[in-house]
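The structure's right below; bear with me while I get my questions together.
All protein chains but one are shown at their positions in the complex.
Chain nomenclature is as follows: A and B, assigned in order of appearance, with residue numbering initiated at 1 for each chain independently.
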Amino acid sequence: MSPPAQSKAPIALGTRGLSKAFGSLPVARDIAINLPVGARYALIGPNGAGKTTLINLMTGMLTPNAGQIFLGDEDITTLGPQERVRRGLARTFQINTLFAGLNALEAVTLAVTERRGRAGRFWRGVGSDSETIDEAYDILRKLKLGDSCYQVTRELPYGRQRLLEIALALATRPKVLLLDEPAAGVPPEESGEVFEAVAGLSDDLTLLFIEHDMHVVFRFASHIIVLVGGAIFTEGTPAEIAADPGVREVYLGKRKHG
Amino acid sequence: MLPPVFGVLFDGIAYGMLLFVLSVGLSVTLGLMNFVNLAHCAFAMLGGYVSITLVNDFHWPFLATLPLAFLSAAIVSVVLERTLYRRLYRSSDLDQVLLTIGLAFISVAIAAYIFGTIQQPVETPALLRGAVDFLGLGLGKYRLFLVGTALVVTILLVAGLEYTRFGAQVRAAVDNQRMARGLGIDVDRTFAATFALGSGLAGLGGALAIEIVGLDPNFAFTYLVYVLIIVSVGGLGSIAGSFAAAMLIGVSDVAGKYYAPELGAFLIYLVMVAVLMWRPAGLFGRR
Partner (left out) sequence: MPSSAATMTPQGWLRTQSRWHPLEIAFWLATLLPFVLFPDYLSLASQIAITALFALSLDIILGYAGIVSLGHAAFFGIGAYSAGLLAKFGWGEPLTGLAFAAAVAGLVGLAISFVIARFRHFTLIMITLGLGLLAFEAANRAHWLTGGSDGLQGVSMWPVLGLFKFDLYGYTAYTYSLVVLFVVFLGARRLINSPLGLALRGIRENWVRMPAIGADSQAHIRKAYTIAAAMAGLAGAVLAQTTESVSLESISFQRSADVLVMLVLGGAGRLYGGLIGAIIFMVARDQFSGIAPQYWYFWIGVLLVTVVMVLPNGIIGGLSHFYARWRGK
């Protein structure tokens, strides 16, 4: 087990002593994480370890009992979720949280409009803002959603919906992106597209992704954090983690991956 | 000699007890399934009409009709739950509101058709006529009976929740539905049973109410507002909350009529809005 490499890279997202309990049930214990800019970190752990909870705490959907969260130099602990998004922290959801009745174009256009602060306008049509629309379509094209962008979201195949999850997050022009099991539930023939999308993300973008599939983790991650029972069990490079007998016992050893 | 204000207080408490019996079922089912059942007071009305019919047409003694009032409302609720309500558990609030309001409208029309629109004449059973003298106050026997019945219901409910397995399932499901399902609790069946119980209590309340407030087809709506206020102020899924809120509303309403008729319902609505703004889940509610 080794702490994250001392890098001169500035920290994009960091937490100090982050803790949360539901009544007497602790779900996050004194979590300290540092994501350097451009990082590709994976967050793994058994079910119920608190991985999604951690993302909820980082994004502001849950309020911690103690601890702090930093985005760059800024303390964002008391900021609301949309404020954090505006400052460049975005996430995708493990279970598709999409606008079922809108199509992909409308959804991403909405996200871009919000980012540009124009969503409150009610006197001009959505169709009149060509810059916004072009940007939205660009994002969709990059994720191979361009030709299905007129189809209503609920009719999209599941893999496409997962891609739309990512598109919506990217529309906010994040500096840090938290991906919650991006390929979860995607059939094998479509999951390649999702991984391509993740691989194609810019190097400036700092990434933390929750993943269960260890092949994906070893392929994309430069550093792995293992979460067990709401606390960081260990962290290190993929090689270190793979060799760690403690991790094997707690997690790897008990799961079979196809 | 107690001053008359205690008499008003007693009347208010009795009224509050009645409102509690009417409301508690809705509070628990709302807290349990978040299902907005605006037909709740229609079940109360059903119980009332069953009781009236048995007394006036079949010459049953009033007290014997009470279990029937409970049962008839419970049975009808089971039928409706199976056929209609069940499909809407995961629907929007609006759909639930519309369906149940629609059912309430239908029930009012049926009641008007069968019984006419005037208030039903009812004869107080001899046992419960008159008043008991207590420190100079005349406490109505019927109201004493009402308070007694409501307290028995309360004790049975609280004991049932605390000490029976079914009660534990209800509490678990109210607290955290997902976890309860995960523990193997059949939440849908728990809800169906609780719903029947709650509706049955409403039916009982409807029968008890006849003597105090009278029964006509508009009952389903007139008291719906009070019940909704009690449930939202008291807190969804909380028996203690319903009890407290019912007492509060009951006493305020009666006291208001005596001492400040000008204020009327205004104060009650204001209190409700204020409480909800301060505590959106009600005084004793969770979440």
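Note that in this section a residue touches a chain if its C-beta (ideal position, glycine included) is under 8 Å from a C-beta of that chain, and two chains touch if they have at least 3 such contacts.
Only a predicted model underlies this, so the values are computations on that prediction, with no experimental measurement involved.
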{"item": "Neighbouring displayed chains - absent chain, whole complex", "value": "A, B"}
{"item": "Touch criterion as defined above, residue of A:66, A:133 or A:201 at the omitted chain", "value": "A:133"}
{"item": "From A:54, A:111 or A:143, residue that would touch the chain that is not displayed", "value": "A:111"}
{"item": "Touching residue (missing chain; options B:55, B:197, B:236 or B:249)", "value": "B:236"}
{"item": "On subunit A, residues whose C-beta touches the chain left out of the figure", "value": "59-61, 80-82, 85-86, 90-91, 93, 97-102, 105-107, 109-111, 113-115, 118-130, 133-134, 136-137, 147, 149-150, 168-169, 171-172"}
{"item": "Footprint left on subunit B by the chain that the document does not show", "value": "30, 34, 36, 84, 87-88, 91-95, 97-99, 101-106, 108-110, 112-113, 117, 217, 225, 228-229, 232, 236, 262, 264-266, 269-270, 272-273, 276-277, 280-281"}
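Convention: only the chains that are shown with their structure count from here on.
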{"item": "Distance between chain centroids, defined by C-alpha means - subunit A, subunit B (Å)", "value": "48"}
